[in-house]
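Missing here: one protein chain of the complex. Every other protein chain is in place.
Should a chain be cited, it is by its letter among A, B and C, assigned in written order, with residues numbered from 1 in that chain.
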Amino acid sequence: MGAYALKPDIRVIAPWREWDLDSRQKLLAYAERHGIPIEAKRAGSSPYSMDANLLHISYEGGDLEDPWQEPDETVWRWSVAPENAPDEPEIIELDFENGDACALNGVAMSPAQLLKALNETGGRHGIGRTDIVENRYVGMKSRGCYETPGGTILLRAHRAMESITLDRELAHMKDDLMPRYARMIYNGYWWSPERMSLQKLIDDSQATVNGRVRLKLYKGNVIVCGRKSETDSLFSQDVATFESDTGSYDQKDAEGFIKLNALRLRMRN
Amino acid sequence: MGAYALKPDIRVIAPWREWDLDSRQKLLAYAERHGIPIEAKRAGSSPYSMDANLLHISYEGGDLEDPWQEPDETVWRWSVAPENAPDEPEIIELDFENGDACALNGVAMSPAQLLKALNETGGRHGIGRTDIVENRYVGMKSRGCYETPGGTILLRAHRAMESITLDRELAHMKDDLMPRYARMIYNGYWWSPERMSLQKLIDDSQATVNGRVRLKLYKGNVIVCGRKSETDSLFSQDVATFESDTGSYDQKDAEGFIKLNALRLRMRN
Amino acid sequence: MGAYALKPDIRVIAPWREWDLDSRQKLLAYAERHGIPIEAKRAGSSPYSMDANLLHISYEGGDLEDPWQEPDETVWRWSVAPENAPDEPEIIELDFENGDACALNGVAMSPAQLLKALNETGGRHGIGRTDIVENRYVGMKSRGCYETPGGTILLRAHRAMESITLDRELAHMKDDLMPRYARMIYNGYWWSPERMSLQKLIDDSQATVNGRVRLKLYKGNVIVCGRKSETDSLFSQDVATFESDTGSYDQKDAEGFIKLNALRLRMRN
Partner (left out) sequence: MGAYALKPDIRVIAPWREWDLDSRQKLLAYAERHGIPIEAKRAGSSPYSMDANLLHISYEGGDLEDPWQEPDETVWRWSVAPENAPDEPEIIELDFENGDACALNGVAMSPAQLLKALNETGGRHGIGRTDIVENRYVGMKSRGCYETPGGTILLRAHRAMESITLDRELAHMKDDLMPRYARMIYNGYWWSPERMSLQKLIDDSQATVNGRVRLKLYKGNVIVCGRKSETDSLFSQDVATFESDTGSYDQKDAEGFIKLNALRLRMRN
């Protein structure tokens, strides 16, 4: 889809669909015949279908095609099982700038460096395994196992960062649109006009998402321990406090607020 | 809000707003004066603000009002820390009927019994702690720590159950509306007409959500190990298989599918 | 799409795609050869592509394929031009029950009778012509001219009926979902699970949509003149009045309402 969007007259060759390489076995035989090395071949059976990039590695096919069957421990390549992760938690800190993670434990990194480092750290702590049945764009359900240690940490950290820097209604609007954004990307519409326009909204929302998040990594868990922003915190202890009413929030205002919000509910009876 | 919806002419008394009990300290003094016992008082400081029901217990106030400060281990009451949970995982199975969990390990239970059992089991495995900064309806951000062991397990299990029984587009529509549904409840609109009409959509979507989910509980993790449905599975190994093209899904169809979906992208250039 | 949903193993025959009848001219020749009468043939050119049912008639193709070109007056078959409609307005009244129009000028009618009657009345007054460029599901834009006299009147009347009987938030939720509902139907997903679940929400919302609407039809205009509901009006003159504050709405409540709604806006600065 992306290729067509970028170069409308491109010719796409899909060997599985257009040639006769329409099964895993035929592809393996073709590779063997032409001396193409295949990683992770398994005796007596084809390897899982794997895709990998900086963000994730995925596994499909083989015995994973029974969604009642737990994936064998030998499937996973980027992470240890939570049971085999260290007994000691590790504390990390991530800095965000305009919604992008830019430093790990105070060390500035490029996005690629940072994701790579989080993949390693997260994988060591058993973080980021996902085992799902997903809905393919072409119409069928499919079982996939994923490892995204860095992505899992970033997602948790980013939302914690947003929790004190993003306005409530902006956050809600973003939440409402998030599944739609995810669908666009999952289905191949990265280079579509709708994704690009929606990106403008999201990028604008991130201007205030600046600060630091502290996380504890422990046997599969990513635990948020703290979040702060010197420049953009919308959290005000003075307003939020439960201790007294000397703060700038006037409890008396709540009465009119509740009564008018309830007006339409009261009029229905 | 609920009271006004159910009985429009009700008189709501809010001591904090209407009387002079407008601080934690005044409330404690009032309780002491009138012999009302207060659980979990802490020497030299007021207890956290706690709310509890079958689904959750929450903590706010005191030193939690600094969102950079990790909650002290003494805060939590329903769960152990993941570090203190058993070294052995526990496998459980949950059965669903019309989207509702109805049996734990094959034993039929009422919703209340089941949630209570999952709270105990989950809490024992360090599951369900959440530490967030939330957006109150009255306009300010507030830091809250929650324990929802049973709810955490149910959420994970329910989505796994839906993953093989819910149609893709129905699932997507439900995802798009989920944050809106959550807001209605968070803000007090359970008895509103919009929540009740939206419920009809959700209830209808759950008619096929029947089957069994197997989960592994381990030191804070809820890991989906399997899901199956004798009656309503939309997962078809025959259609989804990667192994060959003898199945009922015709790879050739993908060409026209992709080309027409790409048509509008190609015409923009 | 509907046929596949209702009978998964049905065989669909699409002559245009599968046989060699892949142009308007070939279809006309085929019809002539086999003695099939074609209505509205035009000398020297093929007729418009027309579809008609109780709700609408549509025209595409021919000189309409230039969207800068106004459709010739000879295109239209169900309505007169506004310029040729009577100089005297006509007042009609429509009754609604659970959101469905059920009577015209006090005479109970079946949905089909009512739509037929409104098509005639509306068409006589030049109502319901639409000339649009639409977005086909298969990816291209296409120019279509439509006549929907009855539908145009019903849409206007129904929204007027809702305006006094539908709760604000329910109305807003319905508005947010309306384009989605329309897309489902336009693209052929009437028998999809997402349409059927969404219908439950809509049907439930219509339980209170009961009453009468009065409309003036005049040279293309459908003008709402009045709406009332004996049983379900949420409009209360006592609450809405501008004349004094003796009503049940207390202006004082507005202060707290506005101040708390503004709180998050004030805290951003």
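Note that in this section a contact is a pair of C-beta atoms (placed from the backbone, for glycine too) under 8 Å apart; a residue touches a chain by one contact, two chains touch by 3 or more.
Here the structure is a predicted model, which is why all the values come from computation and not from measurement.
Asker: Which of the visible chains would the unseen chain be in contact with across the whole complex?
Answerer: So, spelled out: the chain left out of view touches A, B, C.
Asker: One chain is left out of this view; which of C:36, C:108, C:132 or C:185 touches it in the full complex?
Answerer: C:132
Asker: In the complete complex, the non-displayed chain touches which residues of subunit A?
Answerer: Counting over the whole complex, subunit A touches the hidden chain at residues 135, 138-140, 167, 169-170, 172-173, 180, 189, 192-194, 196-198, 200-201, 203-205, 260-264, 267.
Asker: Touching residues of subunit C against the unshown chain: what are they?
Answerer: Given the touch definition above, subunit C has residues 1, 4-5, 7-9, 12, 14, 16-18, 22-25, 46, 49, 60-61, 65-70, 82-83, 89, 129, 131-136, 138-143, 160, 163-164, 168, 171-172, 175-176, 179-180, 183, 189, 191-193, 214, 218-221, 223-228, 234-237, 239-245, 249, 251-255, 257-259, 261-262, 265-269 touching the missing chain.
Asker: Could you please point out the subunit B residues that touch the chain left off the display?
Answerer: 167-169, 234, 236, 239, 249-250, 252-257, 259-261, 263-264, 267-268
What we mean here is this: only the chains that are shown with their structure count from here on.
Asker: If you average the CA atoms of subunit B and of subunit C, how many Å lie between those two points?
Answerer: Those two chain centres are 39 Å apart.
Asker: Would you pick out the residues of subunit B that each touch at least 2 other chains?
Answerer: Residues 135, 138-140, 172, 180, 189, 192-193, 261-262, 267 of subunit B each touch two or more of the other chains.
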